[in-house]
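Note that this complex is displayed minus one protein chain, with the remaining chains in position.
Letters A and B mark the chains in the order given here, with residues in each chain numbered from 1 onward.
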Amino acid sequence: MMIRKLAAIAALATGLMVGLAAAVGAQELKIGLKTEPSSLDPFYHNLGPNLQMSAHMFDQLVAQDDNQKLIPALALSWKPISDTEWEFKLRKGVKFSDGSDFTADDVVFSVDRVAKVPNSPSPFTLYTKAIKEIKIVDPYTIIMVTAFPHPLLPNDLGSIYIMSKKAASGSAPEGKTTEQLNKGDGLVGTGPYKFVEWVRGDHLTLEANPNWWRGKAKWKKVTFRTFTDNGARVAAILSGDVDVIESPPTADLPKLRENPKVSVSQGLSNRVIYIALDSFAEPSVGIPDTSGKNPLKDKRVRQALSMAIDREAIVKRIMQNLGVAAGDLLPQPMFGSRADAKVQKYDPAAAKKLLADAGYPNGFTITLGTPNDRYINDSDVAQAVAAMWTRIGVKTNVDSIKSTVFFKNRDEYKYSAYLAGWGAGTGEMSSPLRSLVATQNKDKGMGVTNRGRYSNKAMDAKLEDALRTVDDKKREALLQDASRLVINDYGILPLHYEVTPWATKKGLTYKPRVDQNTLAENVVAGGK
Amino acid sequence: MSIVTDKAVAAKAVPAVSPPSSPWRRFVAEFAESKLAMGGLILFVLLALASILAPLIAPQDPYDLAQLDIFDVRLPPGSVSEGSGLTYWLGSDAQGRDMLSAILYGLRVSLMVGAISVVVAMSLGLAVGLGAAYFGGRIDAVLMRLVDIQLGFPAILVALILLSVVGQGIDKVMIALIVVQWAYFARLARGAALVERHREYVEAATSLALPAWRIVFRHIMPNVLPPLIVYATVRIAEAVALEATLSFLGVGVPVTEPSLGLLLRNGFGYLMSGDYWISFFPGAALALAIIAINLVGDQLRDMLNPRLKR
Partner (left out) sequence: MLAFIIRRLLQAALVIVIMSGLVFVGIYLIGNPVYILISPEASELERAQVIHNLGLDLPLWQQYLVFVEQALGGSFGKSFVFGEPAMKIVLERVPATAELALFSTFLALFVGVPLGIWAGLKPNAISSRGIMAGSILGFSLPNFWVGLMLIMLFGVWLRNSEWLSFLSLPASGRGETVTFLGTRLSIFTIDGWRHLLLPAFTLGLSYMALNIRLTRAGVREVLLQDYVKFARAKGLPERRVIGVHVLKNILIPIVTVTGLELGTVIAFAVVTETVFAWPGMGKLLIDSIVSLDRPVVVAYLMTVVGLLVVLNLVVDVLYSVIDPRIRLGGRSE
């Protein structure tokens, strides 16, 4: 009897210890995402959640570190050997997760595959269109020939993940199809994790890639689940269903910070929230009471609108400090940003005076468009701006609308002023400049998102010069000049840079990334 | 069991003071028999008055952005604004809007949206349902398949199409709600009317060669109305909730003219933040309004039901 009891206790104790050991050694990480990837094919849909998932399973030639600085990955080094030729030395001894070797053939296969993936709603050719040809010098040296001088080639390659030629070849023109890859068939990369299972809408499971060239992955197993609803995501971390969640809502952050079971990590992002003003149409569609004139064409009016915005108050009150007031389109110290970019001073009295000087002593009426589901607290920020503008006499209506309809309206020039955001995918200044403020030019692909149709010839010249300059130092100076020209002309009104939050279980910390990605490798043990 | 019912009926029959003269007075007297219903009515009238008079009694005009102060956001109930000296009795929201004012104005929007959309949808649905049941055959088939199509068409799609084609506004939300809801009433009315159509009194009326409209409206309709009214009172609540859901999905009323639904949706983001007043007060106001509507609706239904008549 006694012995049995003892045995039982011993068994219990062993069980407990095994349990404890398992808890320490199991190293399973559960991540709660806001948006599920639409596909696992790394070249199907150029979309944040997809790129983030690719980063777990694949590597690029040139990677971007947490601050989007270029760092060697599958390419050990790269250098331009002429205006249109780049030499890449590839890393030796890298193995794919299936054990096969990585060589130049895989690079050629992957870059070729980009253009062949059918029905892509957002093709990755955006990043490969400059590449005319890839010459294989030897299995570990390639030369990429571009169709025109393209200094941003290494940045662009940051979005091209290298697939295994052996695993992803197939009967279709593109090799393994998107559908096959979504099932894990041919989904073989050199990244820290490899595919286990994906049940769409439910969960996605990865496990450590034993052949990873950088060493041992931080987690044995990673499970992703998607909680589109903010409250549900926060509940998931509070209940312990997941270990990490991305973008907890600002409203819940104070409580999460107080909670002894949770810690919050946060970091500056490359995304600027801005207001674009219609500086083209006459009359402008959202301004009914200026007898046909578009006041926004007057720099003084744009300056007044900028001065009327109390950016610090917005950051503090609306964003609850999940933002940094902005005086430029990209925060310091990213490539092309300026140390001399100052946040516009809040001065409603001076703003009123400027309006009067411009011939609008009683202001005018304007509609400010904003999406209500795209950026952190987007609709709230727009309402705060509207209140501030109304106070200097510019009576502002807010058209806060689902992004589906917002982007359509914006692209059809239905707003005199709109709030939107821009994340610099390349991590440097030419990205916002060429899309948001360069004069619209279909053939050159300039000003695609410039729906205020702002135009500044001097800035265009500097920017185009920069986009041809391969020398980093010179290019950076040109970009700085270009952004200075726009900002000083109030061509666009930057509001703030988003700060991205993550919530983790106590004992874990998230190393924030400027590109807002949530990566298992950035989840590290140890609290703050 | 029967004793209970008989007692109830007897109890109701007793306060036959002086026989009321006009039908209207009879109606009022009958309504007042239920204290609960009277309580509901009083509550409803108070809420309706408060919402109609909102511009006069609200401390702040929540539609006027110039009155919102960014330094007054998320203040707890009872706080006093440093800028304007205004007291936020129910606290302020994430825009610095006075919750009390926002709720009064929001109640106005919600009651209007809910009531108008349900009444219009019910009338439409009643007409369709009666027509389908009375005429049967092809007409029934066509109407009911139309109902099927409508029921399969999700509210958010209707709202998004309206939003995209005609823009944002309270009236558009109302149209969307009518479009979404009429089919429910049509189905229910048809089901009830089918039963009535084959009852003896209708057959008697038919054999008397009474005109179709007379049979439908004088004989069938009064018997179809009671279940429809029960459903309508529920539906008003659902209409308000649906409006909130549309706001939840980002296709509801404009943010600068918040309804109770939109306030509730805004508050939803603060359920776990400790700023309870942003979600609690709009929710409480909504619940009160819905309870009042239902108490009144219950009594009206009992009164309108010819089979409960003594």
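What to note about this one:
Here, a residue touches a chain if its C-beta (ideal position, glycine included) is under 8 Å from a C-beta of that chain, and two chains touch if they have at least 3 such contacts.
Fair warning: this is a prediction, and the values are worked out from it, not measured in the lab.
Touch with the chain omitted from the figure is made, among B:103, B:230 or B:255, by B:230.
Note that of B:64, B:82 or B:148, the residue touching the chain absent from this view is B:148. Interface note for the absent chain: among A:89, A:203, A:453 or A:468, the touching residue is A:203. Residue-wise, the contact with the chain that is not shown comes from A:126, picked out of A:126, A:172, A:356 or A:470. Contact with the omitted chain, checked across A:97, A:164 or A:182, is made by A:182.
Annotation for subunit A: contacts to the undisplayed chain at residues 38-39, 41, 44-47, 118-123, 125-126, 178-179, 182, 199-203, 225-229, 231-232, 235-236, 238-241, 261, 402-405, 407-408, 411, 422, 425, 431, 435, 442-443, 445, 448-449. As for the chain not pictured, it touches subunit B at residues 1-2, 4-5, 8-9, 135-137, 140-141, 144-145, 148-149, 151-157, 160-161, 164-165, 184, 187-188, 191-192, 194-195, 198-199, 226-227, 230-231, 234, 237-238, 241, 244-245, 248-249, 264, 268, 271-272, 279, 283, 286-287, 290-291, 294, 301-302, 305, 307-308.
The working rule: only the chains that are shown with their structure count from here on.
Residues 64-66, 68-71, 73, 94-96, 160, 163-164, 168, 249-251, 254-256, 268-275 of subunit B are the ones that touch subunit A when the two sit in their complex.
Per the touch definition, subunit A reaches subunit B in the complex via residues 230-231, 234-235, 238, 249, 251-252, 254-255, 310, 313-314, 317-318, 372-373, 379-380, 383-384, 386-388, 390-391, 396-402, 404-405, 408.
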